[in-house]
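Dumping the structure here so I can ask a few things about it.
For this view, one protein chain was removed and the others were kept in their places.
This part shows chain A:
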């Protein structure tokens, strides 16, 4: 891997959460949001940022509400310089703009923020792409490139993922799109309103637009670490003398389940990561040998070839009919 190169990583909440921890930031995790309508966002608050990812390179041309004033000095916005670094860029953008007490930014990101604060968005993007530490962590989640094999086609399919972050900042909602020149101001967040309630229609609009075009997208939320939240709640409940025993038991068992869920989640992220980084080549070879030994290999391969050819023929026929 050439120095300076950023590898493709999976867009997966486990990867992103571990990425954040890899940057030595603590106190937050990334969760995937499947629906804006239910109360999943509500349950996971406090939410520090939304990351909308979609499979498209085109960014809409509108430049409305672009921030042009001195707020540019305060909001950390970086232009996208390297496609593969997209995900990390979005996550870092959310983290560097977050002032919530739950988030402990850690030295790597704090130093980076200090360093890049004075730059313009272009230079910040460049600084990010040149940050050895950040890149190193990012690349540790890379898809395995086992064979000195530059699967650019894989990249072509995947690198069309684009990331847009939505953050609350000093009472207003902003959209951070690395392909644009500046943050977009979506207006003030009324007091006593959750910022996510304001973001919801805006994100939904995007979702609808992409659904129509059958464009894949995902929504992720950067939230305070859930397990810690549940543990705090558990403590409070145990200390609450106003509750009846029954009420207390109910709540504590409920929270215990949630805590257990979180532990299980973290464990599966860890295992997934192990699997991601493992060199599977000896295993695959052994497996192929075993298939061969049992005479399963040739029939299976032949069958697959026939199926593929039939599929191709169907496609060619379809094309011919169109012409």
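Simple rule for what comes next: contacts are C-beta pairs under 8 Å (C-beta built on N, C-alpha and C of every residue); 3 or more make two chains touch, one makes a residue touch a chain; residues count from 1.
Simple rule for what comes next: contacts and distances are computed from a predicted model.
A.B. asks: Identify the UniProt protein name of the omitted chain, choosing among "VPS26 endosomal protein sorting factor C", "Proteasomal ubiquitin receptor ADRM1", "Gaa1-like protein" or "Protein YIF1".
C.D. replies: "Proteasomal ubiquitin receptor ADRM1"
A.B. asks: In the complete assembly, which of A:7, A:36, A:66 or A:179 touches the absent chain?
C.D. replies: Here the residue in touch with the unshown chain is A:179.
A.B. asks: Check each of A:188, A:257 or A:300 against the chain that is not shown and name the one that touches it.
C.D. replies: In the full complex, the listed residue that touches the missing chain is A:300.
A.B. asks: Among A:68, A:170, A:209 or A:308, choose the residue that contacts the chain missing from this document, as touch is defined above.
C.D. replies: The single option touching the absent chain is A:308.
A.B. asks: List the residues of chain A that touch the chain left out of this view.
C.D. replies: Touching the chain left out of view, chain A contributes residues 57-58, 79-84, 120, 122-123, 126, 143-144, 146-154, 156-158, 179-181, 271-272, 274-278, 280-298, 300-305, 307-309, 311-313, 315-316.
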